[in-house]
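With one protein chain withheld, the remaining protein chains of the complex are depicted in position.
When the chains are written out, they are named A and B in that same order, and each has its own residue count from 1.
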Amino acid sequence: MDQNQFFGARQPIRLDELAARIESVLSRPDVGDRMVEAIAPIYRAGPYDICYILSKNNIEALQTCRAAAIICAPALKSYIPSDVPALVSEAPQWAFARAAALLYPAAMRPQRELSRQPGISPQAEIDETALIEKSVEISPFAVIGARAVIGAGTRILSGAVIGADVKIGRNSTIGSHVSVSHALLGNNVIIHPGVRIGQDGFGYAPSPTGMVKLPQIGRVIIQDYVEIGANSTIDRGAMDDTVIGEGTKIDNLVQIGHNVQIGRHCGIVSQAGVAGSTKIGDGVMIGGQTGINGHIEIGSGAQIAGKSGVMTSVPAGARIGGTQQGQSGTI
Amino acid sequence: MDQNQFFGARQPIRLDELAARIESVLSRPDVGDRMVEAIAPIYRAGPYDICYILSKNNIEALQTCRAAAIICAPALKSYIPSDVPALVSEAPQWAFARAAALLYPAAMRPQRELSRQPGISPQAEIDETALIEKSVEISPFAVIGARAVIGAGTRILSGAVIGADVKIGRNSTIGSHVSVSHALLGNNVIIHPGVRIGQDGFGYAPSPTGMVKLPQIGRVIIQDYVEIGANSTIDRGAMDDTVIGEGTKIDNLVQIGHNVQIGRHCGIVSQAGVAGSTKIGDGVMIGGQTGINGHIEIGSGAQIAGKSGVMTSVPAGARIGGTQQGQSGTI
Partner (left out) sequence: MDQNQFFGARQPIRLDELAARIESVLSRPDVGDRMVEAIAPIYRAGPYDICYILSKNNIEALQTCRAAAIICAPALKSYIPSDVPALVSEAPQWAFARAAALLYPAAMRPQRELSRQPGISPQAEIDETALIEKSVEISPFAVIGARAVIGAGTRILSGAVIGADVKIGRNSTIGSHVSVSHALLGNNVIIHPGVRIGQDGFGYAPSPTGMVKLPQIGRVIIQDYVEIGANSTIDRGAMDDTVIGEGTKIDNLVQIGHNVQIGRHCGIVSQAGVAGSTKIGDGVMIGGQTGINGHIEIGSGAQIAGKSGVMTSVPAGARIGGTQQGQSGTI
């Protein structure tokens, strides 16, 4: 059975055209008219497949590889058998990602479930005061709240709930069962199923009769090209805003507390958590299950290993891991 | 742009009236007729805003503060410039929370998405045997199961699913996409979006052909004034009940296992987990990402730092952190 059955018929593309579009040099121009239609891992790539190598780890597999072409960095080109076309790129991961995006456009954002024409489902509930731009898709049982604005080309999947006054930019995708409130989202944002954006932060004042709720009146700002993984939670600010910067990618089951400000192009892996009011710079990488304390700063470019506990501020460019000893996290 | 655009027009209140309602002493009775309409952090509070200070950290900001009034404890009053009115309170955090609740009543519980009159959506599916009291709000695509009881003033948001025989008290709020089954909920409970209450605990018996499911026949009991954060999961008891005591606040992505009994006025921070059959006293604070083993007891008033691993029982009032060495958690 076709392992890629969910992405349907591909549009074949000529190898030389592909080379141009992924900014790579084709080692064998004589086969530029070969048609390519899929990607595959090196060990099972066939004559219509593109594959890639990033290191010498797969040299053995190379000897029997029957791929249409192999993407690689210049330093690895000599390891590829001379009869197999190489697509030589200074940025082979990027080139492969770009090739895959060309061949599988439907995998670039979550898709509608139903086979009927795209558009606005009569089974969705859309407030009469909402502003829906052209070419928006809204699936069944989605709810669009009062005065919400949905930009052109944005797709709202089944059962998603968009709260009152929320604004979503263009060409964004809101997965099924997502709830969004008290938030402004940019363009080309992808929110995967079950994400919660804009609910109350965890704020209470002590009192003799228990904790008293501190109303949370801030917002969530999600900038362009952000992607947020399934079932993650992004709380709105207490008085200011929670901000996720442009191009930042967040994995599944991640918690972002109120007032957290995250810079551009960060990566935050599954089940990590960032406590309230912490500021994170640009290009920060945070491993899975790592916890970041509240009210600290993580400098740009810092890399924090998985399962770490970070209690105090981290300078820009630092590479750290583990749980800091002798210190307790805030509770 | 107004950072608090999601909470609409406020009802201004006189400063002297506010002082009385938050049980504070106004240092300048001559300005008691000033109108207050918002809260703000000290660094950007304007002439209609209330702000607060809890320590001397913000003394510098005080010098230029143009707030309508600043809430503070008696010991900090002397740091406030004499022309700025102080609202002096023995419980400044409580006083600020109370002021915010007066100014932003809509922030005290999740709100409906749609602009039409509150009530029961014709798009909801309500079993004919369910008992819905007066002034209940039910949003589109919610499901109310057989014989369920929903108390007066309770709000069920879009797509929430209330299982058969579930009882929910009065003035409670069930967020969008919440599922509740096998549970009794009290009054003034707030359940944020995506919470799962009442599904099977994780119970299996070993057998030669793999794990055999142990039916879970207990319930979940959630007492008054409990608040549960987005995407948290509360399993029902195996044979007895899982209990969340009055006033306890649970953050996002928290796991509460079957038969866990949690006392009153506890706070459990994001991504913490409590394994099955553990008993937690009153007023216990548990930090984020902390794991509590099963079948142990945490005494009242204990404080457990974030990212801890607690393998054995903890005495009342203890303050602990870190992962206990030389011991393995149950698996």
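Everything below uses one rule, namely that a residue touches a chain if its C-beta (ideal position, glycine included) is under 8 Å from a C-beta of that chain, and two chains touch if they have at least 3 such contacts.
Since the structure is predicted, the reported quantities are computational estimates derived from the model, not experimental observations.
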Omitted-chain contact residue, chosen from A:175, A:237, A:257 or A:281: A:175
Chain not shown: contacting residue from A:158, A:242 or A:261: A:158
Selected from A:32, A:206 or A:267 as touching the chain missing from the view: A:267
Listed residues A:163, A:186 or A:229, member touching the removed chain: A:229
Subunit A, residues in touch with the chain not shown (by the definition above): 3-7, 39-41, 91, 93-94, 96-98, 100-101, 104, 107-108, 110-116, 121, 123, 139-141, 157-159, 175-177, 192-194, 225, 227, 229-231, 246-247, 249, 251-253, 264-265, 267, 269-271, 285-289, 303-307, 319, 321-322
Subunit B residues touching the omitted chain (full complex): 125, 127-129, 141, 143-147, 159, 161-165, 177, 179, 181-182, 194, 196, 199-200, 202, 204-207, 209-219, 231, 233, 235, 239-241, 253, 255, 257, 271, 273, 275, 289, 291, 293, 309, 323, 328-331
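Just so it is clear, only the chains that are shown with their structure count from here on.
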Distance from the mean Cα position of subunit B to that of subunit A, given in whole angstrom: 29
